[in-house]
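Accompanying notes for the structure given below.
Removed from the display is one protein chain of the complex; every other protein chain stays in position.
Here the chain labels run A and B in written order, and each chain numbers its own residues starting at 1.
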Amino acid sequence: VGEIRRFLRDDNPIRVSRSVKEIASKIIKFKEELLKEKGREPTINEIAEKLGVELEEVILALESSQKISSLDEVVYQ
Amino acid sequence: MIIKNEMKLEFPSRSQNEAFARITVAAFASQLDPNLEELADIKTAVSEAVTNSIIHGYPNEIGPIKIIARLFEQGIEIIIEDNGKGIEDIEQARQPLYTSKPELERSGMGFTVMESFMDLLEVESEPGKGTKVRMIKYFKSQG
Partner (left out) sequence: MIIKNEMKLEFPSRSQNEAFARITVAAFASQLDPNLEELADIKTAVSEAVTNSIIHGYPNEIGPIKIIARLFEQGIEIIIEDNGKGIEDIEQARQPLYTSKPELERSGMGFTVMESFMDLLEVESEPGKGTKVRMIKYFKSQG
């Protein structure tokens, strides 16, 4: 079974995922750039493409960086 | 409104499932390629609705919560449902700052948040039967 696993892994390499934190900070940077240059927010796919990561990594990075509670947003808007 | 895709999710009203529900709906909505703000709005609205079902719908027990999400050309429809306690006076419940649980330091802003972050909010509820929240968000990033 170990052999098969190794074979399958080599055959189907799982992309080494960058740390969630690293992706999250790159998303924020890209978002600010785009807002400044084009005056709009990037879409999810644009981010994945720009950063060269999977869509799911973008989703999980966003989840981990969503610190501001909804209440703060409403109150300070 | 042509439905492009649909999903149904069911889970018990445990607090850790609030984050799970939020990620799942976000992953599904991503198929329509929303922008960051639209995705954050949806996640916040889902969090508020699921938290309500957990805290208010099933205050003393664990019960089932169901989510149905549908993608159409211009956006997403999200239905979040519990078979819990229900709401006596929906109009009052939807008022900003109204909360039936001030002792829990609830802000009373959940429905207000859902209403302002989404493009449509409908609330159906029957005391003793449960509560159903229906929300729609249109994506400006789409056609």
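FYI, a contact is a pair of C-beta atoms (placed from the backbone, for glycine too) under 8 Å apart; a residue touches a chain by one contact, two chains touch by 3 or more.
On a predicted model such as this, the values are computed, not experimentally measured, just so you know.
Asker: In terms of residues, what is the contact footprint of the unshown chain on subunit A?
Answerer: So the residues of subunit A touching the missing chain come out as 1, 4-5, 8, 12, 14, 17, 55-56, 59-60.
Asker: To test your reading of the contact rule: which positions on subunit B touch the chain that is missing from view?
Answerer: On the side of subunit B, residues 5-12, 14, 16-17, 20, 23-24, 27-28, 31 touch the unshown chain.
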